[in-house]
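Missing here is one protein chain; the remaining ones are kept as they sit in the complex.
Let's look at subunit A:
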């Protein structure tokens, strides 16, 4: 999964718990069926938080999660698909 396959990107860099999950929920609600939301976060806790959120949310499928480094900062990327 990469940035190119995502339909929309949510940038929550510089925001800590619980904001990444809350903003993910907000952006997810606005998606059309089949869309993939990319969430870019600097919060390491978002790895388990967004996974847990997707598991408990009907219609949300966690496609991928990856850790990268951008400008020397750890960045966590999540890809969530809205079910058809």
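In the analysis below, a contact is a pair of C-beta atoms (placed from the backbone, for glycine too) under 8 Å apart; a residue touches a chain by one contact, two chains touch by 3 or more; residues count from 1.
The definition used in the following text is that contacts and distances are computed from a predicted model.
Colleague: According to its UniProt record, what is the protein name of the omitted chain, chosen from "Glutathione S-transferase", "DsrE/DsrF/DrsH-like family protein", "Ferredoxin-1" or "56kDa selenium binding protein"?
Modeller: Hidden chain identified via UniProt as "DsrE/DsrF/DrsH-like family protein".
Colleague: Identify the residue among A:21, A:37 or A:80 that touches the chain left out of the display.
Modeller: From the options A:21, A:37 or A:80, the contact with the absent chain belongs to A:21.
Colleague: Applying the definition given at the start, please give the residues of subunit A touching the unseen chain.
Modeller: Here the touching residues of subunit A are 14-19, 21-22, 24-26, 42-43, 53, 56-58.
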